[in-house]
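Only one protein chain is missing; all other protein chains are in place.
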Amino acid sequence: MPLDIFIQVLLNGVLLGGIYALVAFGLSLVYGVAHILNIAHGTLLAISGVVASLIFLKTGWNPVLIIPMIVIPVFAFGYLFHAGLLRPLARRGKHDETIGTVLITTGALIMMSDLTGFAAGTQQRNIPVRSEMLEMGDIILPMAQIWILAGIVALTLALHFYLKYAWFGKAVRAVTQDAFGAALCGVNGPRARALTFAAGSGLVGVAGVLYAIIYPVDPYMGFSLTVRAFTIIVVGGIGNLAGAMIAGLMLGVAEAFTAFLWSPKWAPAISVILLLIILVVFPRGLASWRKA
Amino acid sequence: MTLLRVDDLEVSHGPLQALWGVSLSISAGEKVGLLGANGAGKSTTLGAIVGHYPAQAGRIAFDGRDETRSDVNSRLSRGMALVPEGRRLFVDMSVRENLEMGAYLAAPRRALAQSLEQVFTLFPILKEKERQAAGTLSGGQQQMVAIGRALMSRPRLLLLDEPFIGVAPLIIRDVMQALAQIAADGITIVLVEQNIHRALEFVERAYVIENGRTVLEGSRGQLLNDASFGAKLLGLD
Partner (left out) sequence: MPRIVLYGCALALAAGVAAIPAFAGSYLTAFVLALMISFVMAQSWDWVNGQMGYLNLGHFAFYGIGAYAFAILLTRGAPLAPSFAAAVFFGSLAALLVSLPLFRLKGDYFAFATLAIVPLCELLANNFDGLTRGSDGITLPPDYVLVPAFYMAASLAALTIAVTLWLMRSRFGYGLRAIRNDEQVAEVAGIRLFVFKLATLTLSAGFAAMAGAIQAWQFSYIAPNTMFNLGVALVPIAGALLGGSGLLLGPLVGMVLFASLEQALLVKLSHLREAVLGLMIMLIGRFLPGGLLRAKWITGHRSLFWLSRESHFEVAASTGAVSDELPLARRAIDKNQIVLACEGATMAFGGNVAVNNVSLTIRQGEIVGLVGPNGSGKTTLFNLISGIYRPRSGRILIEGKDIADFRADEIAHLGIGRTYQIPRPFAELTVRENIAIGRTFGASKTPLVDAMRTADVFARYVGLDGLLERKAELLSLQQKKALELARALAAEPKLLLVDEVASGLSTVEIATFVKHIRDIRDHYGITVIWVEHIFSALAQVVDRLIVLDNGAVIADAPLAEAMRDEKVLTTYLGHAATEAK
């Protein structure tokens, strides 16, 4: 494979993987704090992407302006969704709570996809930004991709520093590690859970806009993204940003090369097959992080 | 002056009643022990005092104000802090972060630097290990973090639930000395402890809880001389 094509495929994989990692961050934070595996998580990305592309089509605004228009409503939606539908389930026994969260988030997935498909059409859309090309010798890269990469890096760092240094960020980590201990320190658990759910949703909203700039989105593609995010947190560990980023990049690059060297139709299979293989090969490793 | 007053407290865990009538009266500056067999209701009593378990019946008053129905945070901000059984640290966070979490509420947050200073003076080893993840510390050091974290909220009443479990015997002495220092600084201490000898070495007065009720109360001297006391605790009667 010539070097310039190799670099382009690698960059595609890195971008894809970076976006997967953003999706995984949200899923992982929400699971760590609220013990909810949100099956509709990736669907929020799909819908954010579709809405963003519609806004772009209508207005032609810079996607940077579109991001807050998406993130704020998605954040609010996440908060209300948790407070109204998921929080009341905590009063139930464990198995009933699991059944409740699974049914509610899966029902939400089906409903949101269909509503969006009904309102915006089921076809694939994207945000066709015009982009200058960055030329470095033989290698030609669209500037948009470089900006997206920068955006992913910036978001990851921002999240990292927020969790590390902000009071609420620390509280989120504390609740993840020991909810009772955190309550003794004065952390309001239910509020922390709802806000984390909202933040995870907001994050996926940003990812949706970025995704739609490089790849087509449609209302029904969300679940396959949730599957990828799940594989990533199984590999990278719950609440572990660095682990999720590494796992995300690996998955993205693997998919990009599979699509290029073999066939795009097999790329989506990698995450599920990888997940099953990991579960067979590393049961001990899994058991150890499942306890944490 | 009475700092904490508990009258006929009753608490249930689901369908099972754990406390059937616990009464305590603790003055400011006292060091008081809660003794009793496993499952007698000591931990539940502490949990109910800080508001983690709701009281079914009875009254809890702190510093002259009724707190029976108030939530964990308002009791915490009024000056009650619990060092729970099993320490409940944030094991992947650093020692310093664990301590900082103790000052999460607004008022103690303003005094963060000063409180940290005080905790590090009390437990100099924690200053040395401040960047280390709490889970990697020894049992005794973890206990120090747990006590330090509770102190960060600048409490007037410190409740400790079996703080010497999993602590090496030599370190127990250090922790005991630190507790004595805390008491000397004017903080009221309630200690739940299984080892009577150790408990009576430290406290001035103790209550005995049996099957969810306070059945006996006395000063250190009274309890040491009470022939039935040791037997009662060990179930030798």
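By written order: A and B. Residues from 1 in each chain.
Note that contacts are C-beta pairs under 8 Å (C-beta built on N, C-alpha and C of every residue); 3 or more make two chains touch, one makes a residue touch a chain.
Note that the structure is predicted; figures quoted are calculated from it, not measured.
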- Note on the structure: Touch with the missing chain holds, among A:T101, A:N126, A:S201 or A:N240, for A:T101
- Message: Considering the complete complex, identify which of B:V6, B:L82 or B:I196 is in touch with the unshown chain.
- Response: B:I196
- Message: On chain A, where is the contact patch with the chain that was removed from view?
- Response: 35-37, 39, 85, 88-89, 92, 94-104, 106-115, 118, 223-224, 227, 230, 265-266, 268-269, 272-273, 275-277, 279-280, 283, 286-287, 290
- What chain B residues would touch the chain not displayed? 15-16, 37-40, 135-139, 162, 165-166, 168-169, 194-200, 211, 223-224, 227-231, 233-237
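To be clear about the criterion, only the chains that are shown with their structure count from here on.
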- Message: Roughly how far is chain A from chain B, centre to centre by C-alpha average, rounded to an integer in Å?
- Response: 42
- chain A-touching residues of chain B, taken from the complex the two chains share: 50, 52, 72-73, 76-77, 81-82, 84, 88-93, 97, 100-102, 104-105, 109, 149-150, 153
- Touch list for chain A against partner chain B, complex: 167, 170-171, 173-174, 177-178, 180-188, 292
